[in-house]
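Before anything else, here's the structure in question.
For this depiction, one protein chain was excluded, whereas all remaining protein chains were kept in their positions.
Our next item is chain A:
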Amino acid sequence: MRKIRSNSIEQTTPLLRWVSEGQIEEIHFATLEVLERTGVKVDHPEALQLLKDAGCIVNENRVRIPSWLVEECLRLAPRKIVVANRKGQRVMPLEKNRTYFGTGSDLPYTIDLETGKRRRSGKRDVELACRVMDYLPNYDFVMSYAIAADTSPKVSDLHQLEAMVTNTTKPMIVTAHDEINMRAQLEMAALVAGGKEELRKNPFMILYSEPISPLVHTNDGVGKMFACFEYGVPVVYTPGVLSGATTPVTKAGTIVLMNAEALAGVVMAQLKQKGAPIIIGGGATPMDMKTTATLYGSPETMMNYAIMTQLSQFYGIPNFTEAGCVNSPIPDAQAGMEAGNGILMAQLMGANLVHDVGYLEGGKTGSLTFLTMCNDYMDNARYMGRGTRIDEETMAVDVIDEVGPGGNYVSHEHTFKHFREEIWSSKQFNSSFWEIWEEQGSKSMEDKAEELTKHIVATHTSELLDGAIREGLNEIIAETEKVKSNK
């Protein structure tokens, strides 16, 4: 029997906490105060009625939500939401401290992989991005990445879903123009899943819907969310803000305001349907006070996400944050720093859904090459997140004794046995000596990633979707376009 030490506490993975439990409670109480005193604006008639019936003070569309109701709804919201892949396998359980990475949605511009030139995005960019992410192991879910701007604008979101679902089996987060298109997408998802019942049992799709800061809940935003709950499809209901413009400039003020918007969403969700699968969080980005640009890769965003992740863990509700979205317009050293910091922070904090990975220019320009580079940043962060193993085997006292002073470890079996898990290695990162690097073509990490991306695009396709289902998807798109044109 192994003789163990008494009073021993093992820490398998690093423990990162940004603020204390007491400070999290302080933010919680400030949030309750905002909801009860200032309240929110709700433009969705059904939600307004539900809030009124539940005991909120409602004046026209201004709703003041009492603390007790917020706390009751927080208890009803599920602590665990399981998301499946396209095949119905439950691959992405959103539970405290489980971190998943994916890209974002709706980029207006793309740096073309072939020409290297920035141009407007199209449906093919959605397809290619999904195939690339289908291949790269550190992408756990996908979003549309690009806007299918070359399809009919009335149903471009449906085209995006069609492109996503035919080019990857990974779980996906979608956006929708409005409730009509949301319902069409739910029909598409049900078709892919093999019926509404199957979709409800193992949803492979999540909706991303937004309130508008400060404190406005729109008819479309809430309507799309409610439609998803009818199908048992989880919903990310989170704002994207500009600190100093749509929220207070202070980080704590930004978090309180965003939390108030998120918790108002939780209340509406739980009043609509007990146990409705809602995910909180958001994009807590400051405004650049020189240029008014949204600062995605900034230190403030990462600091905000750390606290917002702690908040979601305090509430026991899965969260949605962002990392790997940089302000640099090209995949350069600045981009690497911005992406690397954010991804590592998200991993160490245990954020759940980390989106927008692989975005340039503050979320306006995409680059498949940068998407591929980020795969290795995530690999690196996940490696660090696994922590340092400390036990007899890894402290290696026996091996040290065996090798003795002046010996070497490189040929020792202990090294052979452990080096792969004890030393991180990447094919994309350069680490060779100068002369060898020159011999191999003097390639930067970006050059190598571009090559790999081209290779993936040329060779990898995801598991094919049944022909009849694909036809059905196109029929729904055509039908919806017809409905929209007649409106």
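The working rule: contacts are C-beta pairs under 8 Å (C-beta built on N, C-alpha and C of every residue); 3 or more make two chains touch, one makes a residue touch a chain; residues count from 1.
Here, contacts and distances are computed from a predicted model.
S.K.: Looking only at the UniProt record of the hidden chain, which name from "ABC transporter ATP-binding protein", "Pyruvate dehydrogenase E1 component subunit beta", "5-methyltetrahydrofolate--homocysteine methyltransferase" or "Cysteine desulfurase" is the right one?
M.R.: Listed in its UniProt record, the absent chain's protein name reads "5-methyltetrahydrofolate--homocysteine methyltransferase".
S.K.: Among A:Gln49, A:Asn97, A:Thr250 or A:Thr292, which one touches the chain that has been omitted from the display?
M.R.: A:Thr292
S.K.: Out of A:Gly55, A:Pro153, A:Gly195 or A:Gly407, which is the one that touches the chain we can't see?
M.R.: Residue touching the chain left out of view: A:Pro153.
S.K.: Taking the full complex into account, find the residue in A:Asp106, A:Glu322 or A:Glu338 that is in contact with the omitted chain.
M.R.: A:Asp106
S.K.: Looking at A:Val19, A:Val58, A:Leu76 or A:Ile212, which residue reaches the missing chain?
M.R.: A:Ile212
S.K.: Residue by residue, what part of chain A touches the chain that was omitted?
M.R.: 106, 108-109, 120, 147, 149, 153, 156, 177, 212, 216, 218, 242, 244-246, 249, 287, 289-293, 364
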